[in-house]
Structure formats: C-alpha cells, structure tokens
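A protein chain is absent from this complex, but the other protein chains hold their places.
Entry: chain A
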Amino acid sequence: MMDNPTHALIVENLGKRYGKMEVLKGIGITVAPGERVALLGHNGAGKSTLIKLILGLTHPSSGRISVAGHAPGSTAARTATAYLPEQVAFHKSLTGREQLTLFARLAGEHPKTVMPLLDRVGLGPAAQQRIGTWSKGMRQRLGLAQALLGHRHVALLDEPTSGLDPMSRHDLYAIIDEMAANGTAVLIASHALTELEARTDRIAIMRRGELVADDTLARLSARAALPTRIRLTAREGAADHVQAQLGGTRVNGCSVDLQCTTDQKMAQLSRISGLGEVVRDVEMAPPSLEDLYRHYCGEGM
C-alpha cells in the first residue's frame, strides 16, 4: 500500500491559515514505520491543527501531506490511519462492545476482533455496559482500543494519557511500543514530558505554528548545550568553604548548586572529589526534556 516504504508519514512545507491568522508555517516532518515521535508545544502551538490536516478533516493552505503514500482524507489514507482524539467521546447509550463493533465495521474489520481488543485494554468485564456509565479513564481505554483495530500504518495520538491513572499509563505505553514494533509510525502529541522522555525515539517541538526542533533527545541536548546541574551537600559548617573553592550558589544552609557544560563535567567532578571529606553527597541532574522544552519554546530563540 505504501509507495515509499521509508516513511509512513510525510509532511512537507505545510501551511494553514484561517483568514489572516497563520496557524501553521512551513512545517516539515517525517515519521518512519516503527518510529515513535513526540510532538510537543504549548496550547495553541498548532499541534491539533497539524493532526486535523493529516487526518484530512481540514485542508492545508499550502504544502503537501502523504499518509502511507496517499492523500490525507482519501479512503486509503483513512484506512491506514488510527486516531485517538484528545477529548474522546462516544455514543452514551451504546455499550462498549456495540460502539467498538461499529468502528470495526467502518474499518472493514470482522466484528469478532472486538472482544479480544476490549480484553486487551482491560475493558472485557465492562463490555456490555453502556458507555454513559463509564469513567473518563475507561472511555480513554476504549479510544485506545479503536485505534488498535486492524493494522494501521500511521497512529496519531493526541494527549493519550489524559485521564489515565499511573498503571493505565504504563499499559498505554506498552501498547504504543507494541504498535511501533509491528511497524506503525506513531506520532504522540502530549504535555506529559517526563513520560515521553523514555518512551519516544524522536522529539518534535512546535512553537507558534513553526517546528523549532525535530531530533533525538541526545542530539537536541547537545545542540541546546544546556548545563548539567550538580548539587553538593557539605558537612556542617563547611558550606562556605566549598563555595569559596568551587563557586556556585548556596542553598538551604549546607548545600551548594553548581552548573557545568557536558564537556566540563568530569573535570568538575575531580575537583569535587579533591575537596575530600568536606563534601558529604553529590547529586547530578542532566538536562531533562522539560529543560529542553523550555529552551526550545523560550523567548530567547
């Protein structure tokens, strides 16, 4: 089905304007089969608009999108795409099983695939109850179940963890990993930065309709050259001595905070150990995804 097997999703120079408002400017991004890409950005940065354009729910003002080799919104593209909306909603008076059966029929899948899927997302026991009686977390799981129907080439997940408890989040990422392992290109729009750090292959950051970063976490870190933070805990009364030797700032009585770039890290550590017993403890925090996000979304760009 795909005319270009190296990319399941291709977005080229994409622009979208509503009247005079330019919502997206020159967006270019690709996702390969099996790749998990996190799409980050403030509210209103254009993430949802980008997803709507890929789904063909609205039309671009300029640029091109290819979904598994097809135009967005075409029957082939829709067959190839799974979508989990941010605010997932269903017919309240249908049971979970009836609702998922409807989606299965629309996707051209056999209705007998429905129950195993409901079991897999932990909704088996609730399958015969009306969705109106369900919790937000259960509806979110049903949303995930419908995204798993059939074999999809591209999955677009908009805030997939909202409303889920920590255990469910863990299950969710396990399912996402499985989708990726089966060759689905996964694009996850989210705010849950700490979770995404370990769970994605690549990070894309949008700011005011533009793509300001698109790379692996390690390379984004290196490019941003953010300092590693080191916190020293000194022995009682020795904090002033430590600060005099190494610099940095004093915090809450017996601690000193230092910052250093990645290449100075080892030199700094050997100076710390040179101080001997004056230092009781050392904590190191490399730049987190949150720091990177702030850096790339910040006004200083």
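One rule holds for everything that comes next: a residue touches a chain if its C-beta (ideal position, glycine included) is under 8 Å from a C-beta of that chain, and two chains touch if they have at least 3 such contacts; residues count from 1.
Methods note: contacts and distances are computed from a predicted model.
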Listed names "Transport permease protein", "CDP-6-deoxy-delta-3,4-glucoseen reductase", "ATP synthase gamma chain" or "ABC-2 family transporter protein", matching UniProt entry of the absent chain: "ABC-2 family transporter protein"
Option touching the unshown chain, where A:A107, A:A192, A:A238 or A:L269 are the choices: A:A107
Selected from A:A38, A:L55, A:M138 or A:M206 as touching the chain missing from the view: A:L55
Residues from chain A at the interface with the omitted partner, ascending: 52, 55-58, 75, 78-79, 81, 83, 85, 87-91, 93-94, 98-99, 101-103, 105-108, 143, 146
